[in-house]
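Note that one protein chain of the assembly has been removed; the remaining protein chains are unaltered in position.
Then we have chain A:
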Amino acid sequence: MFSVIRSEWYKLRKTRILSLLFVGPMVGLFIGLTTNNDNLGGEINQWYTKLLFMNLTYSLLFLPLITGVFASMICRYEHQAGGLKQLLALPVTRGQVFAAKYILVIGLVMVIQLLYLVSIVLVGMIAGIDDPFPMEIVWKSIFGGWVATLPLVALQLWMSMLFKSFAAPFAVNVIFTLPTIMVVNSEKIGPYYPWAQPFSMMYISDNTNDLFFVPWDQLLIVVGGSFLLFFVCGYLYFQRKPV
């Protein structure tokens, strides 16, 4: 299993994915430095207001969209010139290949989340915020955002296996991601919409009792449920895919 992941990594290393990873913190810096919130009440920790603005754009649009690009990226090699045929001729099972690709993509999403964390700190340094850094809250939103993308990555991996072009899985991603801007306003639909979960999980709130910013049952049912659905469908599709 480990060697399958390693071979996926070798294939990926030669593409320009490493430079794409830096788009995340760049976007974080852009949002963080363009929002001006100096005069929003004196007593509240300045990091909170900065984080609120930065996480909004980042988790609402950027994170769901970029995970789809990563998923397509990892399938690109196999779509070119019958690469899948050669890969599956090796003594590996299709399940291993699917799992290896999935693990690598979620690893990349973790890296982009950590780079985003760096950009938060940088924004704070440039803006000269001297309040104590809310480490616990920031970790919660970084890690929570990552957990919330797990089902989205599974769906995008499935779509990327299904379609040869980059544009088709991206179109599917856009169709589900764009309504999120409207959905998060609704208290009724918002908690049940998988694409709104990165936003909910990264949204800074005072609810510090749970592990994340959303209640456990919502996490398990919506994130866990949609993950199972997308992952199993993608897995079964790949098992039956004619090569």
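Here, contacts are C-beta pairs under 8 Å (C-beta built on N, C-alpha and C of every residue); 3 or more make two chains touch, one makes a residue touch a chain; residues count from 1.
The definition used in the following text is that contacts and distances are computed from a predicted model.
Taking the options "Permease", "Glycosyl transferase", "Menaquinol oxidoreductase" or "PadR family transcriptional regulator" in turn, only "Permease" matches the UniProt protein name of the chain that is not displayed. Only one of the listed residues, A:90, A:182 or A:220, touches the absent chain: A:182.
Checked against the hidden chain, the listed residues A:52, A:65 or A:162 yield one contact partner: A:65.
Listed by residue number, the positions of chain A touching the unshown chain are 15-17, 20, 23, 26-27, 30-31, 34-35, 57, 61-62, 65-66, 69, 72-73, 76, 79, 164-168, 170-171, 174-175, 178-179, 181-182, 186.
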